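One protein chain is absent from this view; the other protein chains keep their places.
Now for chain A:
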Amino acid sequence: MSWVTKTLSSTLGRKLIMALTGLFLILFLTGHVSGNMLLFKGDGGEAFNKYAQFMTTNPAVKILSYLTYISVIAHVIYSILLTRKNKSARPVGYAESKASTNSAWSSRNMGVLGTIILIFLVVHMQGFWAKMHWGDMPMVTYEGETYKDLYQIVQFAFQNEILVAGYVIAMGFLSFHLSHGFASAFQTLGLNHVKYSPAIELIGRIYCIVVPVLFASMPLYIYFTS
């Protein structure tokens, strides 16, 4: 085994991958939520459709999107590897455990939260991402140029109250996942310092509320305005 594979198969190496991919996905979420704010523009979806076209064709965005796919897959695989090691580390459990007195619920349930988010991600990508890439899309023309009308697909999808409710609930789980994951990633990278750690924790607490709330407001806005 080379030193690289040896390092990446140690518990700390695996945690390093979890932290780096997690932080990259946090960056992705920031970009994703910012772009999708165009749904609120009220221009019949022109800006949103042009943005969607840009995001699926621009070569630089393509590289970022591949990095995002890799991050998601690596985050899932390494979480499975770590969880298996963690479960095997305690073959006989406690009859009585008061874990809630020493740690936050979200920190103890990152695997469960992540699994729910993964299920949401599959449904979400199948509904929009797969349609945009390979599906039969309605077209729309702005200034003589045709675009795929993703806006219409989104508008249609969020007429369904079950889907809207599912999205809102999923964002709740995302919020809990981020509430621990954000600061935890920095701790894993060894970035724990009296000067910066309080700021990281504060940003994490704000981020884990603001981003999921903005995401959840999109299906709610569409459902109640159309």
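Going forward, a contact is a pair of C-beta atoms (placed from the backbone, for glycine too) under 8 Å apart; a residue touches a chain by one contact, two chains touch by 3 or more; residues count from 1.
Simple rule for what comes next: contacts and distances are computed from a predicted model.
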{"item": "Protein name, per the UniProt record, of whichever chain is missing from view (\"Succinate dehydrogenase/fumarate reductase iron-sulfur subunit\", \"Carbohydrate ABC transporter membrane protein 2 (CUT1 family)\", \"Beta-ACP synthase\" or \"Spore germination protein YndE\")", "value": "\"Succinate dehydrogenase/fumarate reductase iron-sulfur subunit\""}
{"item": "Sole contact to the chain not displayed, among A:Arg108, A:Lys131 or A:Arg205", "value": "A:Arg108"}
{"item": "Residue touching the undisplayed chain, where the options are A:Thr11, A:Gln126 or A:Thr146", "value": "A:Thr11"}
{"item": "Residue in contact with the excluded chain [from A:Gly42, A:Pro59 or A:Gly93]", "value": "A:Gly93"}
{"item": "Given A:Ile70, A:Leu118, A:Ile169 or A:Leu191, the one touching the chain that is not displayed", "value": "A:Leu191"}
{"item": "Contact set of chain A toward the excluded chain (per top definition)", "value": "2-3, 7, 10-16, 82, 85-99, 101-104, 107-108, 110, 180, 183-184, 187-192"}
